[in-house]
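Below is one structure, written out as structure tokens, with a few remarks after it.
Here the complex is missing a single protein chain, while all its other protein chains stay put.
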Amino acid sequence: MALTLTREKAQPAIVLRSPGYWQGVLARLSRDRIAMIALIVVALLILMAILAPYLAPDDPTRGSLARRLKPLGTPGHVLGTDELGRDMLSRLIWGARLSLVMGVVPVPVAFVLGSAIGIIAGYAGGLTNSIIMRTVDVFYAFPSVLLAVALSGTLGSGLTNALVSLTVVFIPQIARVAESVTTQVHRLDYVEAARASGAGSLAIVRVHILGNVLAPIFVFSTSLISVSMILAAGLSFLGLGVRPPDAEWGLMLNTLRTAIYINPTIAALPGVMIFITSIAFNLFSDGLRNAMDVKT
Amino acid sequence: MSLDLGGPAQPLLTVQGLVKHFPVKGSGLMRRRVVRAVDGIDFKVKKGETLGVVGESGCGKSTTARLIMKLLDPDSGTVLFDGQKLGHELELSAYRRQVQMVFQDSYASLNPRLTIEESIAFAPRIHGVTARAATERAHALLNRVGLDPGRFAGRYPHELSGGQRQRVNIARALALEPRLVILDEAVSALDKSVEAQVLNLLLDLKDEFGLTYIFISHDLNVVRFLCDRVMVMYLGKAAEIGDTEAIYERPGHPYSKALLASMPKANPAERMDEPPLAGDPPNPIDPPSGCRFHPRCALAEPVCSQSEPPLLQLGGDHEAACLANMSGSGHSLAPSRAP
Amino acid sequence: MQTPPAIIDIRNLAVTFRGGSRKVRAVNGVDLTVDRGEVLALLGESGSGKSVTLRSLLRLHPKGTLIEGEIKVAGQDVMRLGRRALADLRGGTVSMIFQEPRLALDPVYRVGDQIVETIRRHMPVSRSEARARALRLFEDVRIPSPESRLGNYPHEMSGGMLQRSMIAMALACDPAILLADEPTTALDATVQIQILLLLRELQTRRGLAVVFVTHDIGVAAQVADKVAVMYAGRIVESGHIADVIHNPRHPYTQGLLDARVELAQGSSRLRTIEGAPPDLSALPPGCAFAPRCGRVAETCRTVVPELHSGSTSVACFEPLRG
Partner (left out) sequence: MLAYAFKRLLHVIPVAFGVSIVCFLLLHIAPGDPLAAILPADATAELQAQMRALYGLDRPLVIQYLLWLLRALHGDLGLSIATGRPVTREILGAMVNSFILAGVATLIGFSLGSLLGFLAGLYRGSWIDRLASSIAMLGVSVPHYWLGIVLVIIFSVELNWLPATGGGTDGSGGRALDWSYLRFLVLPALTMSVIPMGIIARTIRSLVAEVLAQDFVQALAAKGLMPRQILRHVIRNAAPTAISVMGLQLGYLLGGSILIETVFSWPGTGFLLNNAIFTRDLPMLQGTILILALFFVIMNVLVDIVQSAIDPRIQRN
């Protein structure tokens, strides 16, 4: 049965190409008005963080006890001043830097590590799966706030420790999702067919598994950014994140707590920033989930 | 390109004592229950023939296919391909180039993120064919299964109809130039008019490439049309095996007889009055003792629940596992012991 | 000559689904009558509109579906029924069984309770009376040890048993009409014939009118008095089952019958209908079968043929035989 096929000149002049999955996702996403607004808000926040030195009207760390807790609309201090007389607007703008870094960075790191762990466990199955997943289960057995607090509580405050703690919190969550989708995909007929054609594990994972599991893991991970923002600011709020006098929204919320009787509006401002960021990430993640057509 | 090793008389595939049990999820702490999906089957597939495998849900047809494909590891039993023992004389990767499979669900068996040509070209690429040559082969195969590569090569599975997708799956299975193709309910999900087109295509391809088929189906009419020989399975065992005409004309097992009689005739004048068989196919967990068919069998006698009938030759290649055919079995219909 | 009015009378039914921006014309002008005690098979392939036509009799379509035409069932104008009256009709006068009984029963209620619920919805009876009635129904559909089976959850029953339960539930309130949507397609061959024979027996005993949707000519031949063959949302041929099977007049019916594998035993290839059914969101202007038809004429491509009666009614400009 010599394959006469290859000798035929069957190559068509033009092959019609359908738009691929990711093109479709982008198209659907760009039609989702709410997701696009959320994306713009996120972009503006990031821009604000990058351009903080140019945008902030004042030095965020220099204050004067003479002008403590000035109300909104004070000349020269549009958003008032904090308990040490530092300009609130400048601190909120500068605060975006540490707040975003603390809130966002753990998620991509955990995405890479968690996906790797979960996909390996899901693809290998059997004993390897059991060993990996039971270990993951141990960390998953801690409520996320508790684990983050426990780790940074013992490691001590500071940016790096907070980042490590948050990453450790999210790895098992992402690994579990990755494992479960990988196990599902692994059972599908097209993976069986690929195995049946003699493909090795690496080729199957690269061609057939990754393309089909990354989307749901990615969507899940983006939904964690909002959680991470709240948690990161929460750590700083507890005094476990960045240390004063650095500007960070959670920490600002903490230090301004004493001011709620004197100038409540000012005291609530940093939380508004956390809230906005968290909503924007959540809305974008929801839009992404719809655009990617990921179930649950 | 692998050569014909043992000559035309050597069976292409020989399956001996194949067994596969699955543990039941969530079964008791003390007693592990198992699904006896495949419980000791032997059969041969001759070169160039089409072997039909028929039976109801839970009879082990699909498990058998996956065992042959080595997608599952058997608990015991051996598979010889062209006389070579799989795993010993014949390496798995070499075997897989020669045996391919088409699944029932045309959608689930194509990667939704790959274009049609990528799906077909995947296997040749794995086996070292250059990207360009693999794509060319994919286009040629698409052409051969009746899909214009210009229109279909760059599309994704969800943009095709069920019949078109199944043609793609056939092209994909042929991309490695296999000798044996296992068709696991490959046309069952298709509409009748589409099914007819795909069946003709399968016949054409078989002639053209000298293929051997194992055709798994629950549709006895299709099996009769397509297959040279048939194996009837019931609860993980072969009830009967033999030439298609022999089985359809003179079924040797009461189950085969009932199964054949259950096919509705497309003639209002030939309506049935009594169902040939009562009850549902039983669960392959804890199958009945003795002959597994005895609780539903019209010929069942006490002996049938006690001893398990072996496959017994009825003449030529035709074998059936029924105590009523076995002299000295103790069944009242059994022929008297041969002199 | 006064004939009693048909129990089902559909005139010029059209059903349009709105899937996003596209409009899918699933049913495209169907006329259909079924008499009391008569079994009609709606025969067709997927996308032919047979199932949609069936569901129209109960207006069981997703929100936003456009239904046009007249539907009269047991003397009631289904298109004009209010919410309450429509619900009274469903399950009371007209009931339905489905292709996948496992999916059509609520998984978290016992099967017996689901039947009791149906009975008490339509009949003013006590719980225990309804229970007794459910038990009798289970005996009628010949479920072994019916008493204990009433207490089963759906997942504890086999496919054949579930379909029997579904039939029991459908007959619970003595309907005049039973709608069956491929009720044996998901079942094994030996079970399928049991269910078909059970349906036929119950139909005769109760004098039911049945509309039976199927893609399988053999199944239709086993149960139906009359058959209507559908293609692309229209009926292309209808008549007594024996006439249609033995003397098909529409080229599509002929093609379907010719493609049967049973006929091809001994020959090397099957006879097929070339091509594929049309896209329902972009139907051709004339006969929908024209692009695949061997007898196509000029008119076929521009004008939609009406259903003309003869030995069987056929919608074709170039019918076979008379």
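Worth pointing out:
We just call them A, B and C in the order they show up, numbering each chain from 1.
Keep this in mind: a contact is a pair of C-beta atoms (placed from the backbone, for glycine too) under 8 Å apart; a residue touches a chain by one contact, two chains touch by 3 or more.
For clarity, every value in this text was computed on a predicted model and none was experimentally measured.
Considering C:Ala6, C:Ile67 or C:Ala87, the position touching the chain not shown turns out to be C:Ala87 (whole complex). Set against the missing chain, the residues A:Ala233, A:Leu251 or A:Ala291 yield one that touches it, A:Ala233. Against the chain not displayed here, chain C makes contact via residues 58, 60, 83-84, 87-92, 95-96, 98, 100, 103-109, 117-118, 121-122, 153, 155, 169-170. Within chain A, the residues in touch with the undisplayed chain are 134-135, 137-139, 141-146, 149-151, 153-156, 226, 229-230, 233-234, 237-240, 250, 253, 257, 260-261, 264, 267-268, 270-272, 274-275, 278-279, 282-283, 286, 296.
Here is the rule we go by: only the chains that are shown with their structure count from here on.
Centroids of chain A and chain B (each the mean of its C-alpha atoms) stand 49 Å apart. Computed from the mean C-alpha positions, the centre of chain A lies at a distance of 52 Å from the centre of chain C. The residues of chain C never reach two or more other chains; the list is empty. Those residues of chain A lying in contact with chain B across their complex are 1-3, 5-6, 8, 10-18, 20-21, 188-190, 192-200, 203, 207-208, 211-212. Across the complex, chain C meets chain B through its residues 45-46, 158-161, 188-194, 196-197, 215-219, 221-222, 224, 241-242, 245, 255-257, 259-262, 264-265, 268-274, 276. Listed in rising order, the residues of chain B touching chain A in the complex are 1, 66, 69-71, 92-93, 96-97, 99-101, 103, 105, 108-115, 117, 119, 122-123, 126-127, 133, 136-137, 139-141, 143-144, 148-151, 153-156, 159, 169, 172-173, 175-177, 208-211.
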